[in-house]
Every structure is written in structure tokens, then in C-alpha cells.
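Of the protein chains in this complex, all but one are displayed in their positions.
Coming up: chain A.
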Amino acid sequence: MSESSATPTPAGASVDSGNTGVGGRVPSADTTPEGPISAQPVTGNKTKVRPGDRIFRGLTTGSGVLVVVLIGLIGLFLLVQAIPSIGLDQVNFLTSREWSTNDPANLRFGILDLLLVTVATSVVALVIAMPVSLGIALFLTQYAPPKLARPFAYAVDLLAAVPSIIFGLWGLYVLAPQLAPIASWLNDTLGFIPIFADGNVSSEIGGTIFTAGVVLGIMLLPIITSLTREVFQRTPVAQIEGALALGATRWEVIRTTVLPFGKAGYISASMLGLGRALGETIALTIILLAPSTTFGGSIFDGGATFASKIASASSEFNDPRSVGAYITAGLVLFLLTFLVNFAGRAIVSGKKEYR
């Protein structure tokens, strides 16, 4: 339920504050002014570290190191396996829009199209999820009756418990037909704007970036909401009461206290949501049709994202050279999500008032 990333508590700060209490206490026993009351010299023990302590400390520290090493290993292994294939690539792998890996002797792959579709679906998802999540977070912290706030929050969190494969199936077979009228209305009315132009996929079936974005937006709701909610909850009560005392309406209270206070947290939450959207795999593999067509710039196109391209080819992973092409795509995706997550965390970790 609770997304692992759902702790906006900035990393380093909480660690320090939590530990000065515990870790600092053991050595301080030697220097306590009260000293040992008993006549027995306790000082003899202080240099001796118990073997149990040493082992336990080693184990826990080792696990901490392991996590750090693990991230490095992910980057390293992907890089090592991507480089040979990039060398074999017959076209420029950054700017080409081709993707043909069936013949390992003639690899032609470029990530531009994948990048464009990935970004397009994520942007559609964010456009939907950001305002709605903001509304939900405000609802849960400021509007919902206090007794119902927890069950309501639980209901929103439940959305995160639904596996993405089920969202994908629901999106294509249940939601897409319902979205078709909206899609064709957008297309008819705003078709002169390139992003709403006719796409390369039949909008009746609905395997479009538009459908994928809507489903992805729904999947992002619990993620963005839970982080934003936590920040909104920390709005200083004195500020809220001050605004109320000046005669502000509830909306004015939110506009003058909650929103300015929580803005950075909300943006950070949206960045983490974006990171999640970029890497979403199976829901988009199911929904997006025409994975081999070139992206024409319309949200009614089909296509393939990094993740869906890899997933749909995964059953044919045989030749290491072809696999290398997909690992290259995976590496780019890894770097992309790393950067987005890093930026998202950096926004809140500088904020003292969130701690």
C-alpha cells in the first residue's frame, strides 16, 4: 500500500536526528559526570568491544554498503552489456528512429522514438494526475470530516495496491471504449493543433498514447497524493489559525498557508510520480498498439515506450547482441529515472521545515 517512496522525510536529516539519541549514548557513559557510584572500577570494560556487537555492527553496516553497491552494479552491468551493441549499431543510437534487432549482424536501433513516446505518455499522465492529486491531498487534509479522513486515504492508497497488469487490461478493454467519444471529440474540435491530430491507430480500439496517459495518470494518483498529503499535514497550525482569525474563508486559508508551505513537497511528489510514469511497463505494453510505427507527434498515435519495447521483445531474448540493444534502452531508462528521482528528492531535502 504505502509506496516505498512515500517518505518525503529528507534523507540525511532524519538519520542524524534519530541517531544522536541512540548512538551517542554508549560512549558517553564513560564521560558522564555522575560516574559510577559503585566502588567497582567499570573503566576496565570500556575498551573491550563485545564480539556480538562487532559482528552485528559489521552485518548491518555491510547491508548498508550492499544497497549502495547494488545501485552501482545495476548501472555497471547494464553499461557493460550495452557498449558492444552500441558499437555494432549501424545507425546513431541517440537520434535514429529505427528499431530493428532481428538480424544481430545488422543491428539498427535508435532511442529517439522510444524517448518521445515515453515522454508523451508521461506528460499526458501528469497533466491528469497533478491537479487531481492536489485536489485529493487538499480534500484529505483540509476538507474531509476528520473521522472519515483515514478510511478515505486508505481507499486512495488501495489504488496503488492494484497490480499494473490489471490496470492495463482494464484500460484497454474497459476504459478505452468509454474514452473513444472524448478522444474523437478532442480530435474533431482541436484537430488543427498537432498534438490532437489524427493518429496512426484507430481511435475506436483506443490503443493510443491518450488512453495510456489516462490510465497512467490514474496509477500515479496514489503516489503523488500520499506524498503531497504528508507535506500538507505539516502546515504549521499557527499559520492556519492566524489566517482564520483574519477572517479568511477555507479556500483563502489554503491559498495563503497550505499551498505556499507545501508547494515544494507537491512538486517533489510530482517528480517522483514522473519517475514512476517513465518506467511503467506492462500497463503500457498492453494498451499501446502499433508499437513499430513512428511517432507522429499526436496523442492519438500508438507507439512504444522504453519499458514496453523491452517487455514486448523479452520472449525473444536470445542473441546477446540483440539483447544488448534492449539493454541500451534499459540503461537510458535507468539514467532517466535516476535523474528525475534525484531531482525530486533534492527539492525537498533542502527544506528544513519539512523535517
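Keep this in mind: a contact is a pair of C-beta atoms (placed from the backbone, for glycine too) under 8 Å apart; a residue touches a chain by one contact, two chains touch by 3 or more; residues count from 1.
Keep this in mind: contacts and distances are computed from a predicted model.
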item	value
Among "Sarcosine oxidase subunit delta", "MBOAT family protein", "Peptidoglycan glycosyltransferase" or "Phosphate transport system permease protein PstA", the UniProt name of the subunit that does not appear here	"Phosphate transport system permease protein PstA"
Touching the absent chain when the full complex is considered, from A:127, A:165 or A:246	A:165
Hidden-chain contact residue, picked from the options A:73, A:94, A:127 or A:190	A:73
Listed residues A:189, A:292 or A:314, member touching the removed chain	A:314
Interface with the undisplayed chain - residues on chain A	1-7, 11-12, 14-16, 18-19, 21-23, 25-26, 29, 50, 52-53, 55-57, 59-68, 70-71, 73-74, 77-78, 80-81, 131-136, 138-140, 142-144, 152, 155-156, 158-159, 161-167, 169-170, 174-175, 218, 221-222, 225, 247, 249-252, 254, 272, 275-276, 278-282, 286, 306-307, 310-311, 314-315, 317, 320, 323, 326-327, 330, 333-334, 337-338, 340-342, 345
